[in-house]
Structures are given as C-alpha cells and as structure tokens.
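Every protein chain but one is kept in place in this view of the complex.
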Amino acid sequence: MTIRFDRTGLTESSVPALEFADAALRGVGQVTLQNNSFTGLLFLVGIYVGSPSSCLAALVGALTSTATAYLLGLDRALVRAGLYGFNGTLVAIALAFFLRPDPVMWLYVVSAAATSTVATAGLANLLGRNRPGLTAPFILVTWVFVIAVDRFGALHATGMLPTAELPKGATEVVGIVSASTVSEGVLKGIAEIFLQDDTVTGAIFLAGLLVGSRVAGVAAALGALVGVLVGWGLGAPEPAIRLGLFSFNPALTAVALASVFLVLDVRSALYSLLAVVVTAVLFSSVSAALRPIGMPALTAPFVLVTWAFLFAAPASRRLSLR
Amino acid sequence: MTIRFDRTGLTESSVPALEFADAALRGVGQVTLQNNSFTGLLFLVGIYVGSPSSCLAALVGALTSTATAYLLGLDRALVRAGLYGFNGTLVAIALAFFLRPDPVMWLYVVSAAATSTVATAGLANLLGRNRPGLTAPFILVTWVFVIAVDRFGALHATGMLPTAELPKGATEVVGIVSASTVSEGVLKGIAEIFLQDDTVTGAIFLAGLLVGSRVAGVAAALGALVGVLVGWGLGAPEPAIRLGLFSFNPALTAVALASVFLVLDVRSALYSLLAVVVTAVLFSSVSAALRPIGMPALTAPFVLVTWAFLFAAPASRRLSLR
Partner (left out) sequence: MTIRFDRTGLTESSVPALEFADAALRGVGQVTLQNNSFTGLLFLVGIYVGSPSSCLAALVGALTSTATAYLLGLDRALVRAGLYGFNGTLVAIALAFFLRPDPVMWLYVVSAAATSTVATAGLANLLGRNRPGLTAPFILVTWVFVIAVDRFGALHATGMLPTAELPKGATEVVGIVSASTVSEGVLKGIAEIFLQDDTVTGAIFLAGLLVGSRVAGVAAALGALVGVLVGWGLGAPEPAIRLGLFSFNPALTAVALASVFLVLDVRSALYSLLAVVVTAVLFSSVSAALRPIGMPALTAPFVLVTWAFLFAAPASRRLSLR
C-alpha cells in the first residue's frame, strides 16, 4: 500500500478508496476552481459549521457525481482533478436546501447529481476546447430538478425559494448600509458560494481558498467587496447586500478571471474589475428575469460574465491566457 | 419508368413525383428517427385514425418542408432520407392543433413548415458534425408561430394550449394510478409524439416503429413505460399520466439513444435508462417554466436530454456511438 501527498492532496495511491476520496474532495475544492483536496476538506468543514445537513448533501453530491464519472469511464485525469465532482456537489446542496426532505428526496438528489456528471461531459463537448463549462451544469440541473417539483405531488419546495427576491418597492426604504453590512456582505458572500449564510463559514472558506492559492483568496475577498460596493452604489436593498447576495457571484468571477484563467497584471486586473462589476449588475438582472418562474439566480451571473470576458480575451493583444 | 423498392421504401425511381412522395413519407417516419417510408405511411394511417384533420396537416407539413428543401437545393441524399421533412410535419400538426382554422391559418402553416426547413439547415450548421438537431426546429418554429398569434387579430389560439398544465394544487388530490393508467399512458404516450391521444393510434404508431426497427419499437414502449412509472412514483396527476404526457418524450429519448445513436449493450441500456428518467422529470420542468408564456413543452425535454447524453457519450470509454 503506497500513499503519496503533495501540497494539493494525494498524488498517488494503491488504495482505490483513497484515490476516490481524494477525487471527491478535489471536486468540492473545484467549486471555486481549486484542484486541492485540502481546500475541499476545509470547505466541508465550513459547510458543516454553517449547516450539517448541507454538509451531508455536499458529501452525497461529490461522491455520487465522482462515482458516476468513474462508472462512465470518463477521462481519469479529469475525474481525479475533481472536474466531474463540483457540479454534483453544488446540485446536492441546492436541492437539499430548496426541497423538503420527502421520502423520495434523496433518490431525487442522487439522480440529479449523477445527471450533472453527464451534463458536464456533454457541455464540454458542445463548448469545445478552451471554453470551460464552469458551474453551468449545476445551474441547469438545479433549475430543472427544482422547478419540476411544481408538478410532482411526492416532492415539495421549502419556503427558501423566493428569499432573494426583494421587490423594488422595498428596495428604496429598506435599510442603511453600514460597516457591518460590508464586512458581513463580504464573508457571507463567500459563504453563499455553497448557499451558506454564516460569517464563520465564509472565513473558513476563505482559508480554504488561501490554501489553494493566495491569489485566489485575495481575488475572492476583493471580488466580494466590489460586489457589495456595486450593490450599495446602485441602491440595492441592504438585507440582500448583507446576506452576500451581491457578492458570491462577483467573488467567483474574480477568482476565475484574475487567478485562474488570465495572467495577472494591471490590465487583466482592470479587465477583471469590469467583469466583477458587471457580475453584480447581472445578479439583479437574472433574479428579476427568473421571478416569473420563481427560480433563484444561483451562479448564473458568474458563468455568463466569465464566459463573455474569457471568450473575448484571445481577441485582445493586451491580455494573456494562462 | 423504373421503380425499385427495398424494405425501407423506394430506393430509386425515374418518376420525380414518386421520389418526392417517398421522401415526404420518410420525413413522417423520421419523426421517430426511422428512415423508412412504410413507417411513415403507417404513421399517417395512425394519425388519420386519431384525427383526420391532423392527418391533413401532417401531409401539408411533410410536402411543404420537403418541397422547400428541393427548391433550396439542399443535399439530395438528406432530403431523400426525410431529414428535412420531419420538423415540418410536426410543425403543421401542432399549428393545426393549437390554432383555430381562420382564413389565413393554412397560409401561416405553410410558411411555418417552409421555415422549419431553413431552421433545420441553419441549426445543422450551428451544431456541427455528429450533433443532430433532432426536433429542435419543430419546437422553436412552433413556439414562435403559436405565441405570435397573441398579437395578431387574424389568428386565434384554440382552447388546447394550456391543457398539459395541471396546477400543483390539483396534483395531490386528482386520481389514483391503476393498470389502465399504465397501459393507456404507454400507448397514448406513443400517440402523443404526433399530438394524438388515442390508444389505437398509439398501437399503429408502435407497429410503424417495429416496421422501421424492432429495437426502436421495443425501446419506445419501454421508454414510455418508464416515463409513466416516473410520473407515478413522483406523484404526477393521474390524468396527465394517462394522457401520455409523461411518456411521449421518454419514448423518443429511448428510441434515439438505445436504438439509433448508441451501440446497445448493458451499459448503454443503463445510460439510456437514466436519460429516460431525466426526460420524464424535465417534462415537468419545461411545462412549469413555460407557464408564464402559456406554451406547451412539446418535445423539448427529449431534445435537451438526448443532446446532453449524446454529446457526453464520446467522453466515455464504456459507450460506443454507432
């Protein structure tokens, strides 16, 4: 029995179960684009602090989607890097958050997590090289499985679904932004990446990000801060800002562009800044556009903006892709 | 004058009208992915039994879209295989079903069927090789031409549009699933592929499928059955299950994956089974998501799931494309 570690986790093992666990943990880490099983472990700890049932769901999702990838015989290197696990992790957390624990709920969660693996491979084929699918499979599979409940008597939505949707009427009177709005908005924003609304959870997630990459950690914090400031500047409701709703997508956009996909310099930092600002605006847009069908925006703003700015980058002489 | 037949229909003829009729019939057969003019003929018989006016619409649609393809000078082999006819067939049936027979209605139907041919060629270009458009042109063109009626005083929707949309409130009290729900749900599910709700029509369609391919016929029946069982297990309303609403998309997904695109073995059968289950769930999702604009789901669940599972297949070492 051989086991080898490096600073990103297990590099080799003769024990299949260990390799599998490492792949699943990297899947949790890949939610923020970190191929690092220690990051994934810290994220699980953070989720557990915020909500033990979310942590159970995360485990079920990461294990199911990673197992599905092994069963389908998908590219071993990609599976081991967690690239087939992060969408399933998020799908399971979201379904467990938005649906009541009816008897068939966990079967439904497992089906959705397995589907996310297929959707990830299908979308990769459709997008082609150099166009990562990001969390798009999570978003699509979650919308599909949550909205379907509308027609099924054996499953029920919790009251959590429309929380993010403060009406415009409320916008102009509710709340004054203070220093605590900003600090909570940043930390809860990082926590909301996994649908948690706890500052300690956000701090642990930030630690996990810093373990994965110092630049990623700083980018997440600054991205979340910019999201809070955009929400504030444009007059978004204070409770939504405090809850991190205007910062979780910007944090992801900042990590993706500034620390993962672009070579960081002044120009790419400014380019990422514009992307982060647009992400915060797009959160409002997607939330408002989805109101008629009652679905949450999830990380769709992050995905759409990162796609636009990433696909545009090769056309620029002044930006370099990693 | 020479005419030659084989078991899929006419293979060669010196009479242009016969070749054209054969292409149009194959178009009807291609609705279920069967390149077989006898299958198309049986489908027309089945539609006639269910609804003579739908049969007229099917003829108009198949002839218009196939003629458009000839006039545009599209690839002769594809036109002869019916690949430019099946979307127009469905478009015409759907418009004749959802719209009142106002004076301009048939002109509108012919325009829509001709447009479906262009949309089929355009989508093929956009998707590229090895990514079939399936019935996506039918779905898009039908939505476009049906919803447009909302703004036009010379055209009117029939009362058929919102039938599939049973509200959740009704879900939990309406109906108990019995053996007759299952048998009707399977046969009407196959009939609903052409928007018919008649068990005899479904049986004739099944015969047409078996003429095209025994595996396709069995796949359609099993796919429809799984759709019924998923609807039942998740508590969908009994009348919707009995009407075949939960089975027509799953039947198509099963035919497409298990009998047309994947080499059938235990693994691809299980993979197709997951796809069929997801298709049944997605029917609920699409129906609920479209409620604000009052459009029916049509075969969108089949198209989306088949795309996802088909595009994912090349990434798997354990699945082989035909």
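Every chain is named by a letter (A and B) in the order it is written, and numbering of its residues begins at 1.
Rule of thumb we're sticking to: contacts are C-beta pairs under 8 Å (C-beta built on N, C-alpha and C of every residue); 3 or more make two chains touch, one makes a residue touch a chain.
Everything numeric here is computed off the predicted structure, so don't read it as measured data.
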| item | value |
| --- | --- |
| Option touching the unshown chain, where A:P52, A:P101 or A:G235 are the choices | A:G235 |
| Identified contact with the non-displayed chain, of B:L155, B:V177 or B:L319 | B:L155 |
| Chain not shown, touching residues in chain A | 131, 166, 168, 171-172, 233-237, 240, 271, 274-275, 277-278, 281-282, 284-285, 287-289, 291-292, 307-312, 314-319 |
| Chain not shown, touching residues in chain B | 71-75, 104, 108, 111, 114-115, 118-126, 143-145, 147-155, 292-293 |
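One rule holds for everything that comes next: only the chains that are shown with their structure count from here on.
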| item | value |
| --- | --- |
| Averaged-CA centre spacing for the pair chain B and chain A, given as whole angstrom | 36 |
